[in-house]
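Every protein chain of the complex appears in place save one, which is left out.
Letters A, B and C mark the chains in the order given here, with residues in each chain numbered from 1 onward.
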Amino acid sequence: MLEYLWLVPALPLAGFFALFVTEGKLPDKIVAVIGAGSVGLAALVALGAGMEFVQSGEASYAQSLWTWMAVGNFTPSITLYLDPLSLVMSGVITGVGFLIHLFATGYMWKDHQEPEGYSRFFAYMNLFVFAMLMLVLGDNLLVLFLGWEGVGLCSYLLIGFYHRDPENGYAARKAFVVTRVGDTLMAIGLFLLFRELGSLDIQTALGDAGQLDAGMATAIGLLLLGGAVGKSAQVPLQTWLPDAMAGPTPVSALIHAATMVTAGVYLIARMKGIYDLAPVAQLAVAIVGLVTLLISSFTALTQTDIKRILAYSTMSQIGYMFMALGVGAWSAGIFHLMTHAFFKALLFLASGSVILALHHEQDIFKMGGLWRKLPVPFASMLIGSIALVAVPLTSGFYSKDAILLTAWEHGTGPWFWAGGVLAAFMTALYTTRMMVVAFLGETKTEPHDASRINMWGPLVVLAVLSIGGGWMTFSVLDDLLGAIDHIPHIHPAALVTVVLPLLGIVLGYFVFSGRMNVNSLVESSFGDALRRFWQSGWAFDWVYYRVFVKPFLWVARVNKGDVVDLAFRITAAVTRGFHHVGALTQTGRLRWYAANMAIGLIVVLLIVASV
Amino acid sequence: MSAAEVWALAPYLALAGGIALLLLAVAALRSHRLAFWGAIATLAIPLAFVPTVLGGGTQIVDTVLEIDGYALFFFVLFSLAAIATAVLSARYLGSRATHRQEFYLLLTTATLGAAVTAGASHFATFLMGLEVLSISLYAMIAYPEEGHPPLEAAAKYLVLSGAASSTMLFGMALIYAASGSLAFEAAGDIAAGEHNVLVLGQAMLLVGVFFKLSLVPFHMWTPDVYQGAPAPVTGFVATVSKGAVFAVLLRYAIDADLLSSPAVGIVVAVIAVLSMVVGNILALLQTNLKRLLAYSSIAHLGYLMIALVVAGTAAGQALGVESGLFYVAGYFLMTLAAFGVITVLSNETEDADQISGYDGLLWRRPVVAAVLAAAALALAGIPLTVGFFAKFYLVAAGVGNAAWGLVWALIVGSAIGIYYYLRIVFAMTKRPDDDRPEGGRRVPWEGFVTVALLGLLIILLGLHPSPFIEFVRELGGP
Amino acid sequence: MILFVVILALLAAGVVAWASERLSKDAPRLVSIMAFGAGLVWSAALWLDGADANGLYAAMDWPWIARFGIHLALEMDGLSLLMVALTMFLGIVAVVSSWDEIEAAHGFFQFNILWVMAGVVGVFTAMDLLLFFFFWEVMLIPMYLLIAIWGHEEKAYASMKFFLFTQISGLLMLFAILALVYVHHGATGEITFSYKALLDAEIDPRIAIWLMLGFFVAFATKLPSVPVHTWLPDAHTQAPTAGSVILAGILLKTGAYGIIRFAVPLFPEASADFAIWAMLLGTVSILYGGAMAFSQSDFKRLVAYSSIAHMGFILLGVYAFNELGMQGAIVTMVAHGFSTAALFMMAGAIQQRLHTREMGQMGGLWKHAPRMGTMTLFFVIASVGMPGLGNFVGEFLALLGAFQENWVMAVVATAGIVVAAVYGLYLMQRSFQGTPNPDVASMRDFGLREMSVMAAMMAGLVWVGVYPQHVLELSNATIQTLGILP
Partner (left out) sequence: MAIEVPVEHVLLVAAGLFLLGLLGVLVRRNIIFLLMSLEVMMNSAGLAFIAAGAKWGAPDGQIMFMLILALAAAEVAVALGLVLQISRRFDTLDVDAASELNG
C-alpha cells in the first residue's frame, strides 16, 4: 500500500475536483457519497499504508512525485514523506476527518441558510483535507507552505460559508488575514532558512542545521513560531479563532479543533532540529503556550455561546501542546494533539447536534435540561468533557498528564507546571459550567432531535476514541514517537495534577447549579469588570482594532484619491495657468504686438552687446 | 554669365516666364479654368528642368544666386506646396471672391519669391526674394472679399512684417558697413573695430528673420494671421514662407559662419528654447484649430533651430543640414495636410476652424479624419508618421553635437505638445450623438485627393524614410 | 522573416477585420479570434520545435534606415516566445471579454486590438533600439483609441493621462537611446542602434547612470511603479474591458520586459548601483498599491491598484540580481497576465450587467451568478498569492531572490502579502458575498463562451503554479544569455 501513498491526498483532491466542475448540479446524495467517500477512501489508504509502514520498521518513507520548480539551486520537489509524526497526523486527518464528513452529510442536509450550498460545502471540505494532508506529508517546507496556505484558504471559505451575513464574511476575512500575518513571518523564516542552508527540503535542512549559528537558529525558530502562532491561534494572533465559529459546526470540529489549528504544533514538532539548537526559541514556544493556556481558559469561563466556549477551550488545549513542545515533551505534545482531536471533534459534533436540534440556538443560557431530551448528544458531550478535563483513564488524561509532568522537570523550575495545573483547574471549571448550564436545570428551548445514523454514528465512534484513545494508542505511539513520559505516577506533583481538575469539577458543579452562591463576588464592581475583561478575550480585539485596523481604515479613507496623483495634477494645473497667462498676451492689438517686437529687439541687442 | 549659369537658371526663368504668360493670359481671357491650369503648368513645368540642372552641379550665378542641390530641393518643395495650395484654393475661393484669377498670379509670384530666397547667396537676392514673397502674401491673405478677419490679418501682417523687414534691412546695412560685401560669404576678415558693428547688424538681421519664422518673442502676429487668412493661404504661409526664410537663414549662417559668434549663439539658443516652450504652452487649451496650428508652428520652428545650431558647428554641419531639410520636408507635409483638411471641410462662408466642429469626424469622414489624425500625430512626433523621424533626426543631431539644453527644451515642449494634438484626435473620435444631423457637405474630390495623398506621404515616410534620407544626404549642404 | 510576417499579418488582420464590418457584426471579432488563435498555434509550434543552437526560435535582420545603422532586427528567444504566446492568448481573451460590450464600430474596435498586439509583438522581439522604441510607441495609439472611443464616462481624461504618461516617459527613453548611440559612436566611430552592439558599449559611469534612468523611467511608468503609477487606475477604470485586459495583461509586461531586456543589460553597473532604489520602489509599490487598492470602492480601480502592487514584485525580483529573483519576476509577469486579465474581464462583465463598477451597489451577487462568483473567488485567491497557483510561484521566487540580496527590503515587501489578503477578500466580500443587494433583481451568469476563456485562464494559472518548469526553462535560456547575473 505504501506506493499508493499519493492517493491519500489525491483522493480528496479528486473529490473536490468532481464537485467543483459539476457546479453543484449533482444530486445531494451523490454529493454526500463523493464528499465523505473520498475522505473515507483516503483514510483506508492511509491506514493500509500506515500498517505497512509500521511493519516495515523503516524510520521513514518518501515518495517523490515531481520537481515543483527548479531555479538554480532552489529545487523544491513535491515529495510525500511518511514518518511516525506524519503518520499520526494523516491518521487523525483522514480518520477524524472522515467521521466529521460523515456527520456533516447529515448536519448540512437541507441546510436552512444555504440549501443550495451542499455541494460547495463538501468541495471546500475535501479541498481542506487535501491541503491538510499536503501540509503534513510534504517533505519540503514549500510544499508544507502550500498546504499551510491551502488550509487557511479553506478555513476562510468555510467560516464564510454562510456568506450572506456580512458578519460571517468579516469573521472569515479576519481569520485569513490574522493567520496571514503569521504566514508572513513563516515565509520570512523560509527565506532565511534557504539563505542559510540552501535548501527548503526538511530532512536536508534539519540534517544541515548544525551549520547554523545559535543566533540564526533562534531567528529561524522564532519566525517559524510566528507562523505556528498564527495558524494555531496562540497569543498574540489568537483573536480570529472565536470569531471563526461563524462557520458550520462540522467545520469548527474539523478545522478549528481537530486538524488545522494543530498545524502549528506539527510545524514546530517537525522542525524540532532547529529548536534543539535554539533554546531561546524553544522557551518562547513554551511561554506562548502557557500564556495562551491561561488567557483562554479564563476567557472560556465567561462565554455564553457554546461554540465560543469550545473555541477558547481549543486555544487552551493547543496552548498545552505548545507548552509541551517548549518544555521538551514533544511526543507528549503530539499525543495530546491526537487525543484532543478525538475529544474536541466529539464535543463540537455533539454541540452541533444540540444546536441543530435547537434550531441554531447557541447560547447555553437558553438551553438547559437537555440531558433527557437529547441523550446521545448529551452522552457524547459528557464523554468529551471528561476527556477534556482529563479525568483519569480518559484519553485526555494520558496526554495532558504526560505534558504536565514533563513541565515539572523543566529547567526553569516548576512554573510551567504550575500554570498548566492552574489552567487544568480552570478547564474543569468552565467545562462543568457548560455542561451544567446547558444540560441540567429546566428546559428553556424545546429541542427537536432529527439526527440519524450518519450523525450519531460518528459521535459514538469518537466517544469511544475519547475514552479509550489514550490507553489504546499509548503504547503504539510511545513506540513510534519515542518515550512519552518519564515520571512514575506516585509523586506529589502527579497527585496535584490529577486531583486539581477533579476539584474543579466539584466546585463548578456547586457554583453553576446554584448550590453555592457567589453572586456577591460576581456582581461586585471588580468582579464585573474582570468578567467583562475576560469575556472580551482580554481586550486583544479592542487593542488591535485601535492600533492596526483603525489607522489603516483612516489612511484608506483619506487617501482614496491617491495623494501621489496630486503632484501630476498640480503640474497640469500650473501648465494650464501658464497657458491662460500666455493667452492674455495675445490681445489682437497690432501696436501691442509691435511693442513686444521692439522690446524683443532691444533685449536681443542687449544680449549681443553684453557678450 | 556663362551658358552653364543661364542653364542653371532655367527653372527660375521658366517659372518667371510662366508667370508673365499667365498675367497676359489672365488679363486677356478672364477664365478661371485657364488661370488655374495655367498656374498649375507654371508651377509644374519648371520642375521638369530640375533633374538636369541638378545633374550639372552647383552654379553660382553672379554671386547673387547659388543654384545647388539645396536651392533646388526647396524649389521643388515650394512648387509642390504651391500646386497643393492652388488645388485646395480653387473651390475654396469660389465662394469668397468673384474673381479668382489673380490669386493664382499671386501664388505663383510668391513661389518665385520663395524659390529665389532659398537660392540667395547675396543680400540683394535675399531682399528681393523675400519681399516678392511677402508682398504677394499680403494680397493673398486679404483676398476674400467679405468679412473682417482676412483684412485684419493682412493689415497686421503687412505692418509688422514691414517693420521686421526694415529691421532686417538695417541689419544688412550694418553688416555691409562692417564687411564691405553684400555676399553672404565674404564676412571672413573684418577689422576688430568693425566686429561690434557686424554682430549688431547680424543681430538685427536675425530679429527680422525670427519674425518671419514667428519665433518668440516675435511670434504674436502668427495666430491672428493664421486665423484670419483663408485656410489654404494659411497653409501656404505656414510652409512656403517659413521654409524660404529658414533656407536662406541656414545658408547665411553657414556661409557667414554666423554661429561662431558666441553672442549670436546665445541669442539663437534662447529664442529657440523660448519658442519651443511658449509656443506649446500657448497652444495648450486653444479651441480654434487654425490658431492652435499657429502656436504649434511657433514651437516647430523652435525645434528647427536645433538644426541651425548644429549646422553652425564645423563637426555637425552635414548632420545639421540634413536634419533641417528632412524636418522642413516633413513639416510641409504635416502642415499642408492639416490646413488641407481644414480647407476641404470649410463651407461657403465659414472656415472649419473650431475644434468642436470636428467632433465625431472619424465616423462621418473617416479618410479625412485619418489624414488630420496622421497630421496631428506627426506634429506631435509619434511613430508611424514622418513627424517621428523628423523629430528623431533633430534629437539625433542635437545629441550628436551635445546641444543638451535645446534637446531638453524639445523634450519638454513635445511633452506639452502631445496634449493638444491629442485633443484634436480625441474630438474626432467622439461617437456622434444620434440627434445630431449628418454634416451633409460634400468634400470636393480634388481636395480629397490632395489631402489623402499628403496623408499617405506622412505615413509612407514614417514607415520607410530611408530613400528620402539618402536623397537628402546626396543633395549636400548649401 | 517569419517574425516580420507575423507582425504584418496582425496588422493586415486588423485591416481585414475593419473591412469585414460590412459583412456582419460578428465578422470582425471572428477575424480577430482567428488571427490570435493562429498566432497562439504558431507560438506553440515554435515552442515544440525547440530553439536553435543560439537559443533562438526565429530571427531576422534587414537594414531599415542605413543613415543611422537602424535595422529591422527581430529575434525571438525564450523570454520573447513566452511573452508573445501570452500576448496571443490574451488577445483571444480580450476579444471574448468585450463580446457583448461593444455596441458600435466593431470593425474599428478589432482593428485597434489587433494593431496594439502587433506593436506588442514587435516590442517583445525587437533587437534594434530604435525599432523597439518604434513599436513601443506604435502600440500606444490604438490603445489610446480603445480607451478614447469605447471608454466610459471619464474617457477623455483617462485616455489623455495614459498617453501623456507613457509618451513623456517614452521621450526620455528616446533621448537616452540616442545618447547611448552617440556615446557608442564617440568610442567606436560607428552609428548603430543594434542591441547587441550596444550591449558592449563602454560608457562613463557618470553618464551611464543617467542613460539608465532614461530607460528606467519609461519602463517604470509603464510597469507602473510608484510614484508614476497614477495613470493606471484611471486608464483601467475607463477602458473598455478588452482594453483593460490588454493593458493589464500585456502592456504592463512590456515595461517589465524592457527592464529585463534593456535597462539592466545595457547598463549593468549603473543598474547594480541603482538596484537598492529600484527595490525600494518595488517595495513601496507593493505596500502602497495594496493600501490604495483597499481604499477603492470601484471594482476596476481596486484591481488596477492591485496590479501596481503585483508589479512591485517584478521590480523587487529583477533588481535582486539573481536567478531566483529574475525568474520570480518573469513568472509573475505570466501569472499576473492571467489573474488580472480575468479579474478585469469579470469587472467588465459586472459593469455590463449592472451598469456600475461601484461595489457599494453590488453585494450578494453570488445568489444570481454563482459561476461568476466562483470565478472571481478563484482569481482573487490567485492574486492573493495562493500556493499552487501561478502568482505564488512568481512572488515567492521574487521575494526569495530579494531576500538574498537585501533582507530588510524583502521582509517589508513580504508584509505586502497580508495587504493583498486584506483587499482581495474585501473585494470578494463587497461584490459577491454579503447580503444580496435588493436593487439587483437578477443578473445573467456566465455562459459557455465566457466560461471557456475563464477555464483556460484557470488552467494556465494552475499549470504555472504546479509545474512552472515550462516557463522557467524558456526564460532561463534568456536570463543566462543576458549576462546580467553575477
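Heads up, the rule we're going with is that a contact is a pair of C-beta atoms (placed from the backbone, for glycine too) under 8 Å apart; a residue touches a chain by one contact, two chains touch by 3 or more.
This one's a predicted model, so the numbers in the text were calculated from it and none came from an experiment.
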Visible chains in contact with the missing one: A, B
Option from B:Leu93, B:Ala153 or B:Met305 whose C-beta touches the chain left out: B:Ala153
From B:Ala173, B:Val443, B:Leu460 or B:Leu475, residue that would touch the chain that is not displayed: B:Ala173
Interface residues of chain B (partner: the chain not displayed): 123-124, 127-128, 131, 135, 138-139, 142, 147-149, 151-156, 158-159, 162-163, 165-167, 169-170, 172-174, 176-177, 180-182, 197, 223-224, 227-228, 286, 288, 291
Hidden partner chain, residues of chain A it touches: 583, 586-591, 594-595, 598
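We take it that only the chains that are shown with their structure count from here on.
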Chain A and chain C, separation of their C-alpha mean positions in angstrom: 37
Averaged-CA centre spacing for the pair chain B and chain A, given as whole angstrom: 77
Intercentroid distance (Cα basis), chain C paired with chain B, Å: 42
Interface hub residues of chain A, defined as touching at least two other chains: none
Touching residues on chain A, where the partner in the complex is chain B: 575-576, 578-580, 582-583, 585-586, 588, 590, 592-594, 596-597, 599-601, 603-605, 607-609, 611
Touch list for chain B against partner chain C, complex: 363, 377, 382-384, 388-389, 392, 395-396, 399-400, 407, 411, 414-415, 418-419, 422-423, 425-426, 429, 431, 464-466, 469-470, 473
In the complex, chain C residues that touch chain B: 63-68, 104-105, 130, 133-134, 137-138, 140-141, 144-145, 148-149, 156, 159-160, 163-164, 167-168, 171-172, 174-175, 178-179, 181-182, 185
